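Note that this complex is displayed minus one protein chain, with the remaining chains in position.
Take a look at chain A:
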Amino acid sequence: MTAPTLDRRQQSTQVEEAARIKPKRRITGPGLLHAWTWLIIAWLVLPIVVMIAFGFNDTPGRYNQTWVGFTFKWYGRLFEYSDLTSALITSILIAIVASLLSGALGTGIGYALGRYRFRGSGSLNLIMFATMSSPELIMGASLLSLFVSAGAGLGPVTITIAHVMFSISFVAVVVRARVMTLDRSIEEAAADLGANAWTTFWKVTFPIILPAIFSGVLLAFALSIDDFIVTAFTAGTTKTFPLWIWGATRVGIPPQVNVMGTLIFAVGVFFALLANIRSSSKGKRD
């Protein structure tokens, strides 16, 4: 009687031990994974950390390449270079106008492509992906010849047109993906309840696809505010933030550039966090 009981107890301790050992053995896996994860994070974040850090660098002149000491003074003297400030304002204004325009136009294209099959929808798809994947250098050069041959004076307007042109596809693709997963009968239900096409779109479709439109517009904003190549071709004498920095590389980039970069980055992080919080609170409710 006692022998089998003992046996069983031994067995159970063996099982427990095995259970205890098991996660230990698997540690090599997660350990490697952790190391790899941190490596990737470092790779992504390091340039940003350097940018932020050198915004606090107590460098004596315009040259901001070696660490001297910690200071807040560049935040106080942010708008010291008036041409840098106006370049930043130009960039922000262009980014706002361009992202809103491509948001409106891209939503229309994305909705049409996601909802209907029409004459030319196939080629529209193709052209959209072509503009997203075509080299900016070529796009910039051809836009330049287009504007020049059309007799358009280069400036903020041509920059905005160019930015809308290359970011519209991104908005359209994001919106199209959302519209395609939208249950068709939801719009039919709206019609069934007496809503005409206009009301159905604004009361039902638009609120549902709004998050997709929002991320499309954010994407367009991000693409526009730091675009250099296409902007360089279409700017004429207008200086945007990236163009000013490029011009300044020969005479030294002042720490104010780092500060502005930091602030733009902070705004980006704010929106990313906002989106994250919204989606996680939605997830909790599910």
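By definition in this document, a contact is a pair of C-beta atoms (placed from the backbone, for glycine too) under 8 Å apart; a residue touches a chain by one contact, two chains touch by 3 or more; residues count from 1.
Assume contacts and distances are computed from a predicted model.
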| field | UniProt protein name of the chain not shown, from "Sarcosine oxidase subunit beta", "Glutamyl-tRNA(Gln) amidotransferase subunit A", "Spermidine/putrescine import ATP-binding protein PotA" or "NADH dehydrogenase subunit G" | value | "Spermidine/putrescine import ATP-binding protein PotA"
| request: Check the options A:L93, A:A189 or A:L273 and report the residue that touches the missing chain. | output: A:A189
| Mind pulling the chain A residues that touch the left-out chain? | 183, 185-186, 188-196, 199, 203-204, 207-208, 285-286
